[in-house]
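Notes for the one structure printed next.
Note that this complex is displayed minus one protein chain, with the remaining chains in position.
Each chain carries a letter (A and B) given by its place in the written order, and its residues are counted from 1.
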Amino acid sequence: MMESRSFIKGFSVVLLSLFLVLMFFVSAQAEQKVIKIGAVYPLTGNIASTGIDCKRGVDLAVDIINGKYDLDLPLAKSEGLPNLGGAKIEIVYADTKGDPKNGMSEAERLITSEKVVAMIGAYQSAVTKTASQMTERLAIPYVCSDSSSPTLTERGFKYFFRVSPHDDIFARNQFQFLKDLEKKTGQKVQNVAVLYENTEFGSNAGRAYKKYAAEFGYNVVADITYAANATDVTSEVGKLIVSKPDVLMHASYITDAILFTKTFKDMGFQPKGIMTMAGYIEPGYLAAIKADGNFIIVRSTFALDLAKNKPLVGKVNELFKKKYGIDMSENAARSFMAPFVLAEAINRAKSTNPDAIVKALHETNIPGDQTIYPWEGIKFDPQTNQNIYARGTLVQILNQEYVTIWPFDSASKQVVWPFPAWKDRK
Amino acid sequence: MRNFTAQQIMTGLAILLLLIFFPLVVRQSFSIHVMILVFMFAMLGVAWNIMGGYAGMYSFGQAAFFGIGAYTSSYLSIAYGVNPWIGLVAGGCAASLVAAAIGYPCSKLRGHYFAIASIAFAEIVRIVFNNWKAVGAAEGLSLSMKNESFANFLFNTSKLPYYYIMLVFLLISLAVSYFVATSKMGYYFRAIKESHQIAGSLGVDVVLYRLMAIMTSAFLSAMAGTFYAQYILYIDPGSVMLLATSIQIVLIAMLGGAGSIMGPVIGAAILIPSSEYTRVTLGYKGTGMDMVIYGLLITLISMYYPEGVWKLLARIGRKMK
Partner (left out) sequence: MPDQLLQQIADGLLIGLMYSLVAIGLTLIWGVMNIVNFAHGDFLMLGMFTSFWLFTLYGIDPIFSIPVSFLCMFAMGTLIYRFIVSKVMKGPMLAQLVVTFGVSIFISNLAVYFWTPDFRLLPATILQGTWQIGGINLSVPKVAASFGSVIASVCVFLFLKRTKTGKAILATEMDRDAALLMGINTERINSLSFGIGAALVGVSGAFLSTYYYIYPQVGGLFGIIAFCVVALGGFGSIEGAFIAGILVGLAQTLGGFFFDPSYKYAIVFMIYLVTIWIKPQGLRGW
């Protein structure tokens, strides 16, 4: 069975090659003129198109920080960080492939080998969880602006900060809308159906939906969960139809958003309103589903029509379009903000020392008009490190565009309610 | 073949010493992480080997046992404060029981049928865990980072304890594998692999031995699962019960040499660093080229070196004499 000499030779060959491969990971000393920030995103794999979308937002932010732009964004008007002699930000990317264990190991590698001073990312909440566990262990600040699981800021972490709203806030927004709608137009809603995909994101959203339904006094007539990559969703939609809801609330990714929309149309499911999260606002969704997406309402932190009241949004989108040839999407817009928050804090701290950055983050108070969102500003809660001003808006797809319809005082158009019948459309 | 030559013992010790000193010399934590993964996947490959390489039951569902181990120890730790080391044993037992329950009806299945059944089984397990509210369903379980100690199987300040623990686990699984291979049990396994009917007609209790192979394999895989949970501190069905992980385990065993003791170790030593390395250098561009290379590698190995690198090295070694 075992040839002793070949055993030695064989094993040495393998070990040698192993060592050679591993030596590659000993990286050269980095130059100190730049401030390195690590970014973990799913750049390959099933969710790569989203990861790359987020990367676009981050890269544009870095361009603006490092360059000189006449924009009312933190550090835009100067090149680099003025308090640190114009030092530039450099983002070091790592691909997580959507796997939480890679989130952890890449965060560690970025910190220990690449010597990044802070971290951003990772879009998927499960990956952000492990990546931030590592940064917490290694005492490095992590500013997240694109993961929406509420649990991320409920862990009592000292080094983890979140800029963007989370799904609990989004769910509450949707019920606030229903109450506002009733007040404004007298249209009443009684029965709500809750539909959500069965990974961490969906099930957290589902939980939030049910909680607020009870709090706001609505009846949950259907509570359905499913696998995002299902081959067919006729059973799910069938159950929705027989439950006869007034409103459907759906938390999905893009693949299920596409499949469900088609099935809604095929099976003639039309409640008074369809209110959704995430998947429906991915750029690929409308590109695929086209006019069938009309009249669906989606939660959002960003919409292009915000530019009406906030010219900054229009200017940033122009830059985005110039660089990438497409309009800024919600994902890119969310990831866009984290580099600014970090750079602004580092600049104020006049240091890249992690604890100094964290202290500066606690004092962050960026006014709303220096952001591209409809927020009062960015300020972190001292206990949870969640941005207290983060909130969502609701957009409705009208003529294949995302139009802000709530809050009513920032709406650019009136919401179309109820959901027009499928057969009545062209 | 129970006796080793002096030369083999010396070589084995030399390599062991190298591995022991490795993390003290190479201080890059990412490199140490890669080695930990190599040990973990090597152990999973060795576990697979016991039912696959030795007994001919090609399972493509090992991730289910890995996940059951991870979940059992984590749940017991979070809900009842049970020490993870005890949870380790509990996880192994749980996985073995499940293995026996599924293994019994599947023991008559052969080759492709068994393979597909293992995939179906693993997917059922994953779907169940994904919907099981008591163990966190899709949100998974997060383990606390507090109170690091050996007794708590938790280390924050350094990776080294994890490295050595995993190495010890691997050695344990290799010992089990060696014992199985050289004992009467291993002899029966090989007979069953060749032909059920002949083995049965020779008086071998085919069903019993198949069950033993499956249960041993499950126990070891579950141990690796508990290790993973204590190392990463977060598990969910999407990360510990994936079909892709099960497939990777089979590839590692096959690449290294299914049916040989050290085969899976070599397989892991080649596949894991190369996939981590290609992801780090090529992955961030988002082109998927690293996976294209991976797929190509697997195809070529199946075509030209199906017996694995181990046999290839043996052949080279013989030629060099």
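What to note about this one:
Note that a residue touches a chain if its C-beta (ideal position, glycine included) is under 8 Å from a C-beta of that chain, and two chains touch if they have at least 3 such contacts.
Everything numeric here is computed off the predicted structure, so don't read it as measured data.
Here the chain not displayed is in touch, across the complete complex, with A, B.
Although one chain is not drawn, the whole complex shows that of A:Gln174, A:Thr225, A:Asn317 or A:Thr384 it is A:Thr225 that touches it. Considering B:Tyr54, B:Tyr75 or B:Phe121, the position touching the chain not shown turns out to be B:Phe121 (whole complex). Checked against the full complex, the one of A:Leu84, A:Val220 or A:Ile241 touching the unshown chain is A:Ile241. Contacts to the hidden chain, counted on chain A, fall at residues 44-49, 198, 224-227, 229-236, 238-239, 241-242, 254-255, 258-259, 262, 265-268, 284, 287-290. Contacts to the hidden chain, counted on chain B, fall at residues 52, 58, 105-106, 108-109, 111-113, 115-117, 119-121, 123-124, 127-128, 130-131, 243, 247, 250-251, 254, 258, 287-289, 291-292, 294-304, 306-307.
One rule holds in what follows: only the chains that are shown with their structure count from here on.
Our note on geometry: chain A versus chain B, Cα centroid distance of 35 Å, whole angstroms. Listed in rising order, the residues of chain A touching chain B in the complex are 1-11, 13-15, 17-18, 21-22, 24-26, 43-44, 48, 51-52, 55, 93-95, 97, 99-102, 104-106, 108-109, 112-113, 126, 129-130, 133, 136-137, 151, 155, 198-200, 202-204, 225, 227.
If you check the complex, the residues on chain B that touch chain A are 1, 5, 7-8, 11, 15, 18, 26, 28-31, 33-35, 127, 130-131, 137-140, 142, 145, 156, 228, 232-234, 236, 238-239, 260, 266, 269-270, 273-274, 277, 279-280, 283-288, 290-291, 309-310, 313-318, 320-321.
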